[in-house]
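Complex shown without one protein chain; remaining protein chains in place.
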Amino acid sequence: MPDISSDRSAATPPPRTSVWLGFVAFAAVIFAQTFSILTSPADRDMGHLQKIMYVHVPAAWMTFLAFLVVFVYSMRYLWKQNENDDLLAASAAEVGAVFNGLTLMLGMIWGRPAWGVWWVWDARLTSTLVLFLIFVGYLALRAFVDDSVQRAKWSAAVGAIGAINVPIVYMSVKWWRTLHQPQSSPGTLDPAYTLGLRLNAIALLLVLIYFIRKRYEIARLERAIEDFAQAAAMGGK
Amino acid sequence: MSLRDDWRRTRAIAMKDLTTEIRAKAGFNGVASLAVTILILLGLALGPDAAALRNAAVGAVWLATLFSGVLAFNRSFQVELESGALEPLLLYPGPRWPIFAGKLLGNLIFVGLMVLIVMLVGIVLFGITVPDTWPELLAVVALGVVGLVVLGTFYASMSSRSRAREVLLPLLLFPMLVPVLLAATTASKALLGADLMHEAGAWIRLLIGFDTLFLVATFLAFEHVIEA
Amino acid sequence: MNVFEMDRNFVIAAYSVMWVVVLGYLVRLIRKGSRARTDYDGMVGANGGEKP
Partner (left out) sequence: MKKSWIIAGAAIIVAVFGWLMFGGLQKNVVFFLTPKELLAKGPEGVNVPVRLGGQVKPGSTKWDAKTLDLRFIVTDGVKEMPVKSTGAPPQMFRDGMGVVVEGKAGTDGVFQATNLMVKHSNEYRAPKPGQNAQEMYKTLITNSSK
């Protein structure tokens, strides 16, 4: 029996996500992509393929950022038991899974011409895939549990423990097989590419924030609707 | 509540699980037979080439253990739920972790015995020569089983109470076990071969770290999970 | 086909995939959001504007 106390999430109306944030985010993506495609010269080794970096690398960063949000809000839920934290973690997980899938697909499109294969069992690729599977497990758990308190507590535990595992997965796969180039950093990146990459990262970050907020708004609305239905069912008797 | 009481409860739960298991036997026999069947099927699927089989043996043994282990974990909580015994356990005053520890201990013995059988069958079927480094090999297997059972028991405490538990447990558990699977198979392979790259030691340390980490984390999280 | 012409196709494919995924998810969110908002407003209205 879920407990319906007065300090529940539904006590405050669900937030509204600003449409402008969405517009700004997508405009930023279009600007950043146009800018970086037009300004960057072809790479010495990879030619035009380097341009895939502008979407692939920021998408990977956003995936990890989303997972960090899941971890932080899962821990916060376990600590404070505030249902909103659970809903936010769930929203970040769904958006993270989208970015994770995108990262994998773009990586494959890059890998085919650069390495000659769609897929290699390399550390970065494999751990990104495992991260995706952990996201899928988290979302499946949420889908299969009906009681909202149970769902919140369990998924918070799964989110926190799953996040602890991600660095270990990465390390183990790295030992097991290593091929992917080391992390690109401003030091190893030609200045001609750095600005483009940063712009794209900022633009995609805005998209990530917009998506998570929008998804959170929907989650809050759905909770409130559930509460209405429950209150109506009880009041009707 | 003293630690001694907690330990007594832990032991009581583990003993109870094992006694039911010994009385019935059907559960263990069923799961172990499944593991051996999977091993045989993998042997058939991988073909008759003896050299290829030897290469695949380690992976086959671990996969058979993983797939049949999942059944064991769900069982251990399902028995409790079906007989309605979980509620009284939770009503008992004091911390909840002895329930987890008890289940863990029971599953550890259950899966440990199963792995021994699977390993023996694997050695025979896949034509493995037992190397001089067998104590290290046993250590790898033991550490791998601990990792598998800790996470398996923890996730089963949730999945066994959800819809679609047969699907949910492997979906949650298998991605988490990637480090264990890699460490256990790579280290075993290295120990069975010449270990030219001297990698077994590093993998064993990784397994120790993994086991400690998740043992602590699951004990901390169990309190929240079982109450809900 | 020359390797570098092939590269161009891969770059185009990558950017197309990116836009399809991102816009697809955006459309999903907006549709789901407007449906949930309508339901919510309806329920608030039925309750005489009172929130639970």
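By letter and in written order, the chains are A, B and C; residue numbering begins at 1 in each of them.
Operating definition for what follows: contacts are C-beta pairs under 8 Å (C-beta built on N, C-alpha and C of every residue); 3 or more make two chains touch, one makes a residue touch a chain.
Model, not experiment: these values are computed from the prediction.
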item	value
Among B:30, B:95 or B:112, the residue in touch with the chain that has been omitted	B:95
Touching the absent chain when the full complex is considered, from B:120, B:138 or B:216	B:216
Touch criterion as defined above, residue of A:67, A:99, A:132 or A:193 at the omitted chain	A:193
For chain B, the residues touching the chain missing from this view	95-97, 193-194, 196-199, 201-202, 205-206, 209, 212-213, 216-217, 219-220, 223
Positions on chain A contacted by the hidden chain, ascending	41-47, 50, 53, 113-116, 120, 164, 167-168, 171, 175, 178-179, 181-185, 188-190, 192-193
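Basically, only the chains that are shown with their structure count from here on.
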item	value
Mean-CA-position distance for chain C and chain B (Å)	41
Inter-chain centre distance, chain A versus chain C - centres from mean C-alpha coordinates, in Å	14
Touching two or more other chains - residues of chain A	none
Set of chain B residues in contact with two or more other chains	none
Touching residues (chain side chain C, partner chain A) in the complex	3-4, 6-8, 10-11, 13-15, 17-18, 21-22, 25-26, 29-30, 32-33, 36-37, 39-40, 43, 47, 51-52
Contact footprint of chain C on chain A as seen in their complex	10-11, 13-14, 17, 22, 26, 29, 33, 46-49, 51-52, 55-56, 59, 95, 98, 101-102, 105-106, 109-110, 112-113, 207, 211, 214-215, 217-218, 221-222, 224-225, 227-228, 231
Residue numbers on chain B that touch chain A, as the complex places them	154-155, 158-159, 161-164, 167-168, 171-172, 174-176, 178-179, 182-183, 186, 199, 202-203, 206, 209-210, 213-214, 217-218, 221, 224-225, 227-228
